[in-house]
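All protein chains of the complex are present and in place, except for one that has been dropped.
Lettered A and B in written order, each chain numbered from 1.
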Amino acid sequence: MARRRRPRPPNRLALHASARDVFVCGIVSIVAFLFQSSIVVRAAQVLVFAMLATYAGKRIRWGYFVMIVSSITLFNLLTPLGRVMLEVGPVTITSGALEQGVFKGLAIAGLVFISLFAVRPDLKLPGSFGGLVARVFYYFEIVLESRQRIRATALVSSIDDALLEIYPGFDGDAAPAGRAAPAGGAGPAPRLVTTTDAIGAIMLGTVAAANTVLAIVF
Amino acid sequence: MRTDTRERRLDLVAFMGALCLFFSTLEYLFPKPVPFFRLGLANIPVLLALELFSPGYVLLLVALKVVGQGLVNGTLASYVFLFSAAGSIASALVMLAVHRAGRRWISLVGVSLFGSLASNVVQISLSVTFIFGSTAWVIAPAFLGIGVASGLVVGVFAKRFAERSRWFARMKEAIGGA
Partner (left out) sequence: MRRLPLSKPLDIVALIVSILTVVAVSAFAFGDRAEPDAVSIETDDARFLYPLDQDRVVTVGGPIGDTLVEIRGGRARVIESPCRDKICILTGHLDATGAWTACLPNRIFVRIEGGVVGDGVDAQTF
């Protein structure tokens, strides 16, 4: 596997806001977004959420979302509804079905974009399960470091060698030899802030408030 | 000591959760023949876990895998997460059942096939019901067919790995098997 992945762009949103606050903003946005009944407003919201996701360092695969929205629209068109706009052979395009399909497709795309900006790996989940998730990420970083050692020509044995080195087993005590597992949530990401600053608060507040107002007005 | 064994198992489950995430990232290296399609490489550690742990720990691993993927990909707060959770849980329950009931008569290849079938049937049903509408059933056979092929590939790899890996043998010994 010589091919390296392109490095992820930095999460600029994370410089200003904590994982928890961004998540709360996302949840408010989801509820407000789903109550939106105007297709034009919904389309604008999807664009804003996409911009936020990009700002949060996520690469948006536009081809994938065009596929999703157009295939949802396509399948919706198969059940004609409303005024016939175009009829070519067996294909009938009706206004109601078209509008319904686009509306549904936008909903799906918007939900994914919200999630993309609202969720990040250092979001702490509560309880002992949350602690275990943090430990998964701790090990994930270690596993990622040894990625280059995997060779496609000797897949099983190269993976085996890497595993033997990074997780050699238990030397009497509970933790694997040579390394102490983190107690709870010592997140591996260094550049993510844990408190929301003024800029972050204004951004998140505006997003949450604007979406809520739009849901009530339209 | 009892607590010691429990702590070892939890730690190994967390490590295998990390392996699931790692295999998910490997998946991006392969070209996708069709959109939406996933090879299911992240299922490999789950298959191995069937031979290491009791059902409770296997389900814990699946929960860690699903939540971990949701956090890494940022899909935790969307329908993608619900669909993948439903598919993974269905697949885990089916795999646990056939792995236990089949015993000497089934290998990880068969277990993987059943698991991938369960996951795909659940995910296709959910997306047809909640997203695309019943007219979308026409594309279901193609996805299921590809799912069978990838389930086979993943199963064969997991089986070979379980047979040849020294690391796997060492882990099996260290925590005393299922």
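Basically, contacts are C-beta pairs under 8 Å (C-beta built on N, C-alpha and C of every residue); 3 or more make two chains touch, one makes a residue touch a chain.
Because the structure is predicted, anything quoted here is derived from the model rather than measured.
In the complete complex, the hidden chain is touched by one of B:Leu26, B:Ala86, B:Leu126 or B:Leu144, namely B:Leu144. The missing chain, though absent from the display, is touched by one residue of A:Ser38, A:Thr54 or A:Thr92; that residue is A:Thr92.
Touching the missing chain, out of B:Leu26, B:Ile89, B:Val156 or B:Ala174, is residue B:Val156.
In the complete complex, the hidden chain is touched by one of B:Leu26, B:Ala97 or B:Val121, namely B:Val121. What subunit A contributes to its contact with the hidden chain is residues 79-84, 92, 94. Listed by residue number, the positions of subunit B touching the unshown chain are 98, 102, 104-107, 109-111, 113-114, 116-117, 121, 137-138, 140-141, 144-145, 148, 151-152, 155-156, 159.
Basically, only the chains that are shown with their structure count from here on.
Chain geometry summary: the mean Cα position of subunit A and that of subunit B are 20 Å apart. Residue ranges of subunit B in contact with subunit A, taken from their complex: 4, 7-8, 10-15, 17-19, 21-22, 25-26, 28-29, 35, 60, 63-64, 67-68, 70-72, 74-81, 131-133, 135-136, 157, 160-161, 164-168, 170-171, 174.
Residues 1, 3, 5, 23, 26-27, 30, 53, 56, 58, 64, 67, 71-72, 75-76, 78-79, 104, 108, 111-112, 114-121, 123, 125, 129, 132-133, 135-140, 142-144, 147, 155-157, 159-160, 163-164, 167-170, 173-176, 181 of subunit A touch subunit B in their complex.
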